[in-house]
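Okay, handing you the structure first.
In this view, the complex is presented without one of its protein chains, the others remaining in place.
Per-chain residue numbering starts at 1, and chain names A and B are given in the order in which the chains are listed.
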Amino acid sequence: MLMASVLLASAGLLRLPFERDMELEFKEQGFRDWSPGLSTRDQLTQAAFVGALGGFRSLVASVYHLKAHNSFVKKEWGDVERYRAVTASLQPKFWSYWDMAVWDMAWNAYGHYRGEAEEYGNDFRGWHAESIIMPRYLEKGITFAKRGLEWLPEDYRLMKVIADIYDQKMGNPEKAAEWYLKASQKPQAPSHVYRAYAHQLTLCAGREEQAYRVTEDLYRNSGNVTLTLLRDMERLEEDMARRAAHDRSYDQLKDAAFAEASGYLEMAAFAMHLLEIRKDVPAAISVYTKVADNRRAPSFYRRKLAFLMAEDPQKAAEAYTILKDLAVSYPGALRREDMARLAELESRLGIPE
Amino acid sequence: MDSEAYSTELSRQHKAFSPSRVWAIAGNTFTQLVRMKVFYFLLIFSALIIGANLLFLSFTFEQELKILKDVSFGAMSLFASIFAIVGTALLIPKDMEDRTLYTILTKPVPRFEYLLGKLMGILLLIGVSILLMSLLFFTVLYIRQHGILAEKIASLPRHASETDIESFRESIFSRGLQPELLLGVIAVFLKAAVAAGVALFVSTFASSTLFTIIVSLVVYFIGHAQSLALDYYFTQGELHSAGQRFLAGLVGVVFPNFQLFNVTDGLTAGEVIPASLMARLVGLTAFYLTIYSLVSWMVFAKKEL
Partner (left out) sequence: MADSSTPAVQIEGLTKVFRLPLRKEKVVAIDNLSLQVGAGEVYGLIGPNGSGKSTTMKVLLGLISPNAGRASIFGLDSGDTASRGSVGFLPENPYFYKYLTGSETLAFYGKLCGLSRKEIRSRSDELLEMVDLTGARNRRLGGYSKGMLQRIGLAQALVGDPRLVVLDEPTAGVDPSGSRKIRDLVLELKRRGITVILSSHLLEQVQEVCDEVGIIFNGRLVREGKLNDLVAIEDQTEIVLQNATPQLLDGIAGLVEREDCAQLLSCGHPRTTLERLFLQEINEESKTGGQDT
């Protein structure tokens, strides 16, 4: 018996460094060894805690996942939050549990209280839901995602979900752009994350120049011009042209437009001046024709030109040809509301549908 | 005297160690457990994973597949560990209580062979049950991943391209039936094997089944928590007094580190286990089993029956 104890103890001493080594290597491999945080410990029942320690962590996590779902169905948001926290911290390397937690807070609970806020309007209850509870759930969502990022620092999805909250729920394009950019820099991130970053930039007041740089780069080099990108491009270029048209004199603009090295943007600024300051539509049309003929100019100039021409009965037929061509060759160049104007033009010209 | 009765006997020489005797005891142990109808547990196991699957159907496929894997591995580990501890605790003390042991040890069977045979029998049982469980598990997983793919394809717009479908297949199947899952199955077996070693040792000095089960379970749970103790021990902070560190070290020395075998938690979350770590895990298991067999024998060899 004594001998056995001695053998057992010396074997223990022998294996201890070896096991420690393995544990460290597991950590290095990303199997960061898990120990229940204080908050998790408080939230687990005793049985679940023993189970979690006894090597049944993921099993316990699954059970809490189910509990969270049940609470979600019953709209008991406090419980949802608690169970989500347990599930995620038991299996912190599984992004989807964090994602669910964020989603339940910033979308589901938030949406529930928004309904309440609408229902109670200007009551205290409505006010409370709107200005106290709703922002709080958005913060909770962001906190969950950030905790998840401590475990999964390379996961673009958790970054993107933070950006989504800033974008869709908080209307904070600065923050949204910041997180979309972070997310887009992760190797796994698909290209639309970077596009989302570009889009948020266009919404940031005072960063127009940066936004234009990024957007134009995407427009010219990504090989995939989405509708959002096209509209952003249009908005940015129109704003630039309008600013120039208002800030600078006719001569300055004209000189710039016809300078040797000028591009279509200077021309567009001049055209804008003619259109909005001088209100000289025929002159604007002739300058816009030049812009539209520039091969680098996006399709929306052609659209603008066509609708300007459509107002002039003599040029209506030509405008119609341009619009038809746009509809066929440049998907996305025409907007939904353009269809009514096109139909109106058709009837004016007596063209059967 | 009957000379022919002697002639057969003369031909047999006693061997100090005989694998066939060990095998006879192992086979007997296995048969005994099988005839105790332990394999009915497979019904419970299937009900569990199919039930879990139905419960969690409403989630994303990623979660659904993960939970299916978590529940299956969890149940597998639970059953394997229960078999290891309860099976060992049930059979060895029972042999002593029923004095069946007398009839075995009065054959030319060294006591070491008896212990080894019992251990082998339990390992055989654990191995076969894990094999059957993983077959069930893999079948359900296979069916589900194809089911999910079919649902996905059905929900796609008609003009979905072949590459879209291919990428869906890729992302579903990469979370489904993958060869890495086999590593998890092996780890579950290794852990249960160490638990069986612990129970074997406990049962050599305990005389009752209940005592063996309780002590082994305590060791099992402390063995899982001991990596916390080890962190404590290896953290050379002023936070911990010498006494505390000694205690933590003692826990590490006395109890096996079961947490090391818990690779399925990481596996189902998508991490990769390097082959070298797996090989060391196998080596560690062999070391544990050797040590536990040796100490069990040391106690058992002197035991008054």
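As a convention for this text, a contact is a pair of C-beta atoms (placed from the backbone, for glycine too) under 8 Å apart; a residue touches a chain by one contact, two chains touch by 3 or more.
Here the structure is a predicted model, which means the values were calculated and not measured.
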If you put the missing chain back into the full complex, which of the shown chains would it touch? B
Sole touch to the unshown chain from B:135, B:182, B:286 or B:305: residue B:305
Cross-chain touch to the chain not pictured, restricted to B:74, B:110 or B:266, is B:110
Considering the entire assembly, which residues of chain B contact the chain that has been omitted? 1-2, 5-6, 8-10, 12, 14-16, 18, 20-21, 24-25, 28, 31-32, 35-36, 98-100, 102-110, 302, 304-305
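The definition used in the following text is that only the chains that are shown with their structure count from here on.
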Could you please specify the touching residues of chain B with respect to chain A in the complex? 52, 55-56, 58-60, 62-63, 66-67, 70-71, 73-75, 77-78, 81, 191, 205, 220-221, 224-225, 227-228, 230-231, 234, 249, 252-254, 257-266, 268-274, 277, 280-281, 284, 287-288, 291, 294-295, 298-299, 302
Taking the touch rule as given, give the residues of chain A at its contact with chain B in the complex, in rising order. 1, 3-4, 7-9, 11-13, 15-16, 18-20, 22-23, 25-26, 29-31, 33-35, 50, 53-59, 61-62, 65-66, 69, 91, 93-94, 96-97, 100
